[in-house]
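Working notes for the structure below.
The other protein chains are all here in position, but one chain of the complex has been omitted.
So, subunit A:
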Amino acid sequence: QKLAEAILQEKKDFNISIHLARSLPLPSERDHLRPRIDLIVFMIDIKSKYSLKNVETSLAYVDASFFLGKVCFLVTGVGRVNACSIDTNAVCKLGEAYCSPVLFCELELEGVRGATAQRLLRILQICAGHIPGVSALSFVSLMRKSDVD
């Protein structure tokens, strides 16, 4: 919730609408009213194995075309290593399996929350095609190369 607000507060010159959902699939009744989806961010709380399981089952409902750069995994709560209930290798493998970047952040800290909001906004701009010369797919392969390095 707070992250959504932080994203909306960031200075930008286009309209964003953010839809928060606990799991997928989204209820089909509203399909015709739904605007085009440019980016899906799956949030995984490092303190909750349940959140990882939830994301894994929700992934099945995402159309394959989204995985060409329009999906991103956001792991939250990394500030507290000692409360970790998830193996981070498993999350990284998930990111690799779905060809999508994995970002780590700590939403409790306002500074990091703001920075994460900025990052997501940037990714969103690319996914929506607002940055000429950079497509979602090329951006993802750029990120993947820098991870390997």
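As a working rule, contacts are C-beta pairs under 8 Å (C-beta built on N, C-alpha and C of every residue); 3 or more make two chains touch, one makes a residue touch a chain; residues count from 1.
Following the convention adopted for this analysis, contacts and distances are computed from a predicted model.
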Suppose you had to identify the omitted chain by its UniProt name; would it be "Anaphase-promoting complex subunit CDC23", "Peroxisomal succinyl-coenzyme A thioesterase isoform X2", "ALA-interacting subunit" or "Centromere protein L"? "Centromere protein L"
Option from A:A21, A:A90 or A:L142 whose C-beta touches the chain left out: A:A90
Contact with the hidden chain, among A:M43, A:C99, A:V112 or A:L137, goes to A:V112
Could I get the residues of subunit A that touch the absent chain, sorted low to high? 47-51, 53, 78-79, 81-90, 103-106, 111-112, 115-116, 119
